[in-house]
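Following: one structure in structure tokens, then a few remarks.
Omission of a single protein chain aside, the complex is shown with its protein chains in their original locations.
Take a look at chain A:
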Amino acid sequence: ASMSTRERIKAIQKMPETMKKKREIRNSLSEHFHQLWLWHKTLKIIGGEFGTSVLSYFIFLKWLLSFNIFSFLINFSFITVPQFIAAEPNNLSFTGLELLTGAGYFQQTVLYYGFYTNATISKTENGASYNMQLAYIFTVGIYFVICLLILLFSMAKSFCRNFINPQTYSGNASKLLCTWDFNVTNEKAVKLKQKNLSTQEGLTDVNKEVQNFSVTERLVHILLHLGAWAASLGIAVAACSGVYFLSINNLEVRTDFAACFWRRIFPHGCLSYTKCKLWSVRSNMTNGHPTIVPSRELTQQLSVQLLVLFLCRNIILKISIIGILCYYWLDIVAESKSQCWETLIGQDIYRLILVDFIFCLLGSFFGEFLRRIIGTTVCVSLGVPEFDIARNVLDLIYAQTLTWIGILFSPLLPGIQMISFFIVFYTKKVSLMKNCQPPRQVWRAAQMTTFFMFLLFFPSLIGVLSVIAVTVWRLKPSEECGPFRGLSSMFAAVSEWIKILENYTGSKWVVWIYNNLITSELFFFILSIIFLIITYLYWQIIEGRKTMVKLLRNQIVNVSSSFSFILFKTQIQDVHQKAETVGFAVPGRKVTWRGSRNHDEKTHHLKESSMPPYSYVSLCLYIT
């Protein structure tokens, strides 16, 4: 009881604001309790058995799903529902094959751009009218602006919370005290984590020497790296040219599903080949030297490097393929004389998404299910597989990029992607529970999530926005179908509307904004200059604060070491005084002070303590 009152008094006196903060959090916690209901139980089970790192994949999937749900809802309500009112009847027949090819019956449905009317829809004569052209372009435009803002803020918030300080991460102290995963609630998983931690700690203490590879070994490593890079870049180039030539030759036979399938197998085959190469490199580097047991830091450094390399190669391959496809669509399909080129692109993207979905499921089947069978029966040394977080997240980002490109050409595509994400979630969850084991090595979930969000923003969303911008501003819409038929570009719908608005005095401000802010280059130029100046100022502030932090750290070290110096000196003084009282004369010896341990950084700063605290100086003067 005495401890409790003492603790309570201390808690109240020391941090009165924590109480208030606790209240606030408690309130917001209960509010959010109901918002997370979708899959809440499932996520809890996954986090409990496999830890935070695997859980981060599923949370990322759920986050992407919310983008698709939002897009589907606004597209459906603002574009599709009015279209139903002004729909033309569909004369084509439905065979089951359309689900795979996306063509045929679906061509005359609301699924594709081509079906939408360019008329101004009105239910009654002289009633309220609904301008389909403006609705289409504004819905898609506003959706992308909102996506951009959401991504920017999430990324900034994530980066702020998980600030990556690369040189100080390899701290053992933080690894010990700050990385125990409180989420893990499964008894087996907890025991496994403890075992991993104990083996890692044991290894570090026994083998602390840095591994010095000999010159030949280093050369071999460099050659292996170069070989892997050359192979993956070569495969990327081969895949892209293959995709390009297949697409060119396919222009006449548009509904050839097999060609599309082949176009997709090739990149996936290349990806798996690159991964095999990568695994062989990794095994060469860590297992090729049976006499040296690598220390934990070295293995972790190597695995981080290998992970980054794997990610880079994968990203380069995927970006180049999407780049080639976009070039093909925008340059060749759009300029071709075929009817309704937007619908053709929409069908292409539909097929790509479908094949990607099938491959995702197959990947789960082969990568996890078969691998577990092989690992437990045929070749037991391989063991049960771990869930490959990086590869799965990159697949998600690729699928989302395709969906974003396709929104302009097929407004209901996010709905299809929504269904596919649902199925992928449950498939991955079942596969994870049955086939995988919890990850053995530390996966920096917070930093990797920030990195994946950045990937979603930078190559993915920015690329999609550029593609959409080119389509809307530069390309001529097809003559016979779609809401923008007959116009010189999709954006011409907006300029025509502005011309109409000029005749109304009430909307003069809209016209003014359009002429002077949106279409004026001077405005954007000035805006960019202002942003650059603000960025530069913030950068300088950060640099100044970094220097300040360093100086303050030195001060702490100096103050603490000065106190121990003073203590040491007073002890020597005592000894001298006692010796004198007894009658011994102690020869004058210079007391050289050394730091209590050989801290390189601390002694270094001691030698050049450029800002000794005032108290230190005064006490030294007093003693000497």
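We adopt the following convention: contacts are C-beta pairs under 8 Å (C-beta built on N, C-alpha and C of every residue); 3 or more make two chains touch, one makes a residue touch a chain; residues count from 1.
The criterion applied here is as follows: contacts and distances are computed from a predicted model.
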{"item": "Choices \"Response regulatory domain-containing protein\", \"Protein ANTI-SILENCING 1 isoform X1\", \"Calcium and integrin binding family member 3\" or \"MKS transition zone complex subunit 1\" - which one is the UniProt name of the chain not shown", "value": "\"Calcium and integrin binding family member 3\""}
{"item": "Identified contact with the non-displayed chain, of A:Ile69, A:Leu148 or A:Ala446", "value": "A:Ala446"}
{"item": "Hidden partner chain, touching residue among A:Ser129, A:Thr185 or A:Ser241", "value": "A:Thr185"}
{"item": "Touching residues on chain A - with respect to the absent chain", "value": "1, 3-4, 7-8, 15, 18, 21-23, 25-34, 40, 43-44, 47-48, 52, 56, 161-165, 168-169, 171-187, 190-191, 194-195, 197-198, 201-202, 205, 444-447, 553, 556-557, 559-561, 564, 596-597"}
